[in-house]
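Complex shown without one protein chain; remaining protein chains in place.
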Amino acid sequence: GGEKNADSTAGTKAGGKFVIGVSNTLAGNGWREEMICAVKAESVASGVVSKVIAVSKNGGPTDQIQDLQSLISQGVNAIVVNPADRDKLNPVIEEAIAQGIVVVAVDSPVSAKGAYVAVNDQKAWGKLTAEWLFKQMGGTGKVLYMRGIEGVPADSDRHAGVKEALATYSGITVKEVWTGWDYTKAGEIAVQELSSGSYQGVWTSGTDYTVVNAIQTAGIKPIPVTGQETNAFIGQLINGAPGAVTTNPAIIGGVGAHVAIEALQGKKPNLQTILTPKVLDATTGKADLQAAYDPKLDQLYSSTFSIDGLTTFTRSQLTSCKGPGE
Amino acid sequence: MTAEIALTTPTQRLSHYISHRPVIALLGVLTVLFIVTGMKDPALFTTQGIRSTLLLACPLAILAACQTVCMLTGGIDLSSTMIANFAAYIAANNSGAGPVVSLGFAFLVGAAVGAANGIGIGVFKVNPLIMTIGMSSVLVGIVTVGIVGDGFLSGSTALLPLVKTLGSATLFGPIPMSTIVLAALSLLIIFGLSRTGIGRLIYATGDNESAVRLAGTRSWRVLLVVYTIAGLLAALGGLMFSGISGSVGPDQTNSYLLPSVAAAIIGGTSILGGTGGFAGTIVGAFILTVLNRLLTGLETTDAVRQIIYGIIVLTLAWFYVRITGQRTD
Amino acid sequence: MIAINPGVPTLTRLRRRHGWLAGVIVLFVVLLIIRASQVPTFGGFGLRTVFAGSLALAFLAMSQAIVVISGGINMAVGALMVFTNCLCASLMKDQSLPACIGITVVGLLASVLISTLMGWITTVSGVPDIVVTLAASFIIAGAAFLVLPTPGGGIAPDLQPLLVGGFSNPVPAIILLTLVLAGIWWPFKRSRWGIATYAIGSNRSAAYLSGVNVRITRIRTYALSGLFVGFAGVVTTAFTGGGEPRAAIGSAALLTSVAAVVLGGVAISGGTGGLVGPVFAALVLGLIPPLMLGLGWDPNLAQVASGVILILVVLFGGLLQIRRRAS
C-alpha cells in the first residue's frame, strides 16, 4: 500500500512538502552530528522539505531497526540512514521502500534492494591512508591499527582497503584495536599501547587528534598518524605533527538528502553516489590544509563545506545546524 | 574465650593476619604481577613504563574511591561513570570561561547529582542499587540529548589546559601530575575515613545502621554526605580521564564502571559495608592496571581480558569470605 | 467457637494484590492508544513494532524479576542475553530450519546452565550474589566475544517470523510471550517450588523453619532466570537476524530489566510481585521512545523518563514505609 501511505504522510499535510527522517547510531560523535546538520542544511536549501526528524541514539542494529520502524510509523517520505550493519537492516529498509519511502544509506552502504547509497569510497580511503602511512615508515615497522566499530560497513570496507595495502608492504606488521569511533577512548587506548609497545606509525579510522595528544601524553617521540579532516587534527598537522588527512566529508549527509529529495521529486538520481577521497599531508597539501583549518570552529568539525553538484547549502546553513522550521 | 586464642594452625593465623591487613597481601600480589609483567615486557621497568602505569591507574583509582566510600556504607554508586562523563562535558563546554567557572560548574554538577542520590537513599530509603541505576539512566538521557544537534552540551569540546596538564603532563622523571592529584586525594580520604567523625560514622552505618541511629546520629545525614562526596570524586575522575586524551566523550568512562567496583572489592572493601578502606582500593586499582598491561602485552583480545578480570574479582571475593568467615545466606 | 477477626475484605485484597498490575496494564493500554493516535496509520505494523521490539526486554525483565522475588539480584542478565544471542547467531548461520530449532534449544540450555552455575557459586561461596553476578557479567560478556568475534552470524529466515513475526504481524510475539507465561511461569508459581521461591524472598529463616531447602531453591531460581534470559537471547537473534557481541548492549539491557522489575510491582526486597507486571512494564518502557518521537521530542529523553519512573516508583514505596512508621 505504498501509494496510500505516501498520500497520508505528514508531508502532504504540510502543503506538498516532504518529511525526511534521519537515523544515526553514534550520538554525540562530532562527525556524525555534522552529517545530520548537513541533512538539515540541504533540506533548508532545497526549500521543498517541511521537516527533518533526526533519531540519533547510541546503539547497534537492534536499536536502529526499532528507530527505523518508528520513523516509518511516523510517516516520513524519505529516510537518510547511516547504517550500523550492511545486511541486518535490509528487511526493515525493504519494508520501508515497499511502503513508498525513499531510503538513502550514507557513509556506509546497505545491500537492500532499491535503497539509494551515497558514500565516500571507504575501501579507497583505507587503501590510500594505509599506503601513505606505510610509505612514510619506509615500508617497515609496526603500526597501531585503530579501527572503528566492528561490523559497521564503513569499517569493514576500509579494512579491505588496508589489507590490499598490507599485501604490497610485507615489512609492515599491525596491532588491531577497536575505538568505537570514540575520540576519548581512542586517546586512552593509544596511551596504553604506545607506552607498552614500540610503534612506528598509527592508522586511525578518524579518531585522529586525540591520538596525536596521546603521543604527547605517553611522552614518546612523534610518529606519523593518519586521519580525516577533523579540524583539530588539521591544526596539529599545520603545527608540524607528522601525519596525513584523507578526506571523508561529514556533509555526505547533505549529499544523501540531495539524492533523497531528487528521488522524491521524481528526478531519477543514480542509485549509487560515491565520492573519491584524496590524501593531504603537510608537504603536498599544505595550502589545502591551511584553507580548511578554522581555529574558531569546534575541534571535532569535519572541514569540508560543499561538494560540487551534490550539495546546494551554504556554509552558514551548515554551521547553524537548523532544519526547516526549527 | 576469644577467637584470637582459638587461632592455632598456621593457616588460621595467616588468614587472620591477612583478614586484618589485606593491603599487605595485596601489595605482595601487585609486586609479583609487576615483575611478571615486566619480564614479559621490559618497557614496564623504564621511566616510560612506570609513568604510563601511574597515569592510567589514576582515573580508575579515583572512580574506585567513589565506589569505596559508598560500599563502606553498604551501598554502591552505579551512576558514578555517567556523573564523570557529564562533569567532563560541563567543564569542556565552559572551558572558555576559565578554570574557576569551568571546574566550579563541573564539581557543582557532580555534587548536585551525588546529593540527589544521597537524599533518595538516605531520606527516602531507596535501595542504593536502584537509586543509582535510575540516576545513571537519567544522566545517559540528559547527556545524549544535550550533545546531539544544538543541545545544551553541544558547545566547545576543547579541554581546559589545566585539566590537560593535570591529566597528562609530567611532574618529574616517571611521575605524572595526575599522581600528585591521586596522592593528595588518597591522603585526604584515608585520613577522613580513619581520623574523622564522619569517617567513623561511614564505617558504622555500613556495619549496623540501627546502632548508629540508637547512638543518636541521623544516619540520612551520613548517607547524604557520602553520596555527595562520591559525586565530587566521580566528577574529578571524569576530568582526569579526559586529561589523558585531551577530549571528552559522552560515554568515555563507562567501561570503567565495573573495574572501579572490582578495584574496591579486590582491595578488600566489603560490598555489604563496614569493612575495608581506600588503601586497599588503590592497590586494587594498580593491580588491575598492571594486569591490563600484561594482557595488552600478551596481545590478548578484550574478550580474554574481561574474562580474566571477572575470574580474579570472583576468586578474591570468595577468598575474603573464606578468611573472614562472613558468609551471606 | 470464636471467629477470626473479620479479615481484609475481598475487594481490598484484590486491589492490594493485583492493583499495581492492573495499573501497569492500564498505563500500557493508554500509552498504546496515544501512540496509535500519533501516527497516520497504526495497524499490524505499529503493533508488531511495539511487541516484537520489546520482546527481548520483556523476557529479560522476567529473568530479573524471578531472582528479585527470591530476594536476590542478577547483574548478569544483560551479558547472558548477549552471550545467548551470539551463541545462537554463530551456530545458526546458514543452517536449515530444523537445525536452527535444535540450536535454539541448545542456546536455552546453555543459558540455563550458566545461570545455574552462578546460583551454585553464590550459595556455596557465600559471596553476595550482586558480586558474583557482577563478576560473572564480565566473564560472560567476554565469552560472547569468543563465540562470535565480530557482529554477524545468522538465522534460518523462516524461523524469524515464527518467533517475532514478519512486519505487520504482531501475533507470533504475543503468542510466544503468552506461551512462556502460561506454560512455564503460572504452573511454577503455583507449584511448591514457586511458593518456596517467594518464601525465601520474604523471610529466609521462616522459610527454613517451614522446611524449605534455601540453597536448592536459590539455585533453582537462577536456573529459571537463565531460561528466561535464554528466550531473550533467542528472540534478539530472530529480531536482528544475527548476533552482536557488544558488552554495552548487555549493560543497557540490565538497567532496563531492573527498571521493568521495579515498575512491574516487584519489591526489590523480595517476596512479592509476579512476572506479568514486569512484562507489561517492559512494553511500557519500550513504548516511551516512539511516543517521544511522536511528540517531536528527542527519543533519548526516554532514558530520562524511565530513570525518573524507576526512582519515583521506589521512592513512593519509601514514602509509604515512612508513613507507616510514623503512624
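Lettered A, B and C in written order, each chain numbered from 1.
Everything below uses one rule, namely that a contact is a pair of C-beta atoms (placed from the backbone, for glycine too) under 8 Å apart; a residue touches a chain by one contact, two chains touch by 3 or more.
Everything that follows uses one rule, which is that contacts and distances are computed from a predicted model.
> Unshown chain, UniProt name, "ABC transporter", "ATP-binding protein", "Molybdopterin synthase sulfur carrier subunit" or "Cell division protein FtsX"?
According to UniProt, the chain not displayed is called "ABC transporter".
> What chains on display are touched by the one that is not shown?
Computed over the complete complex, the missing chain touches B, C.
> Looking at B:217, B:253, B:281 or B:306, which makes contact with the chain not pictured?
Answer from the full complex: B:217 touches the omitted chain.
> Pick out the residues on chain C that sit against the missing chain.
Counting over the whole complex, chain C touches the hidden chain at residues 1-8, 13, 17, 192, 195-196, 198-199, 201-203, 205-213, 271-272, 326.
> Write the list of chain B residues that the hidden chain touches.
The list for chain B reads 1-5, 20, 191, 195-198, 200-201, 203-204, 207-208, 210-218, 221, 225, 274-275, 326.
Keep this in mind: only the chains that are shown with their structure count from here on.
> Most remote chain relative to chain B, going by C-alpha centroids?
Computed centres place A farthest from chain B.
> If I rank A-C and A-B by number of C-beta contact pairs, which comes first?
Between the chain pairs A-C and A-B, A-B carries more contacts.
> Report, in whole Å, the distance between the mean C-alpha point of chain B and the mean C-alpha point of chain C.
30
> So, what's the distance in Å between the C-alpha centres of chain B and chain A?
Comparing mean C-alpha positions, chain B is 35 Å from chain A.
> For chain C, jot down the residues that touch at least 2 other chains.
248, 298, 300
> Enumerate the residues of chain B that touch no fewer than two other chains.
As it turns out, chain B has residues touching two or more other chains at 144, 148-149, 251, 302.
> Applying the document's contact rule, which stretches of chain A touch chain C when the two form their complex?
5, 8-10, 27, 53, 55-62, 65-67, 69-75, 85, 87-88, 91-92, 95, 150-151
> Can you tell me which positions in chain B touch chain A when the two form their complex?
41, 43-44, 48-49, 51-52, 55-56, 143-144, 147-150, 154, 156-158, 164, 167-168, 170, 241-242, 244-252, 255, 292-293, 296-297, 299, 302
> For the complex, give me every residue of chain A touching chain B.
27-28, 30, 33, 36-37, 54, 56-58, 175, 178, 182-188, 190-193, 195-198, 209-210, 213-214, 216-220, 298-300, 321-322
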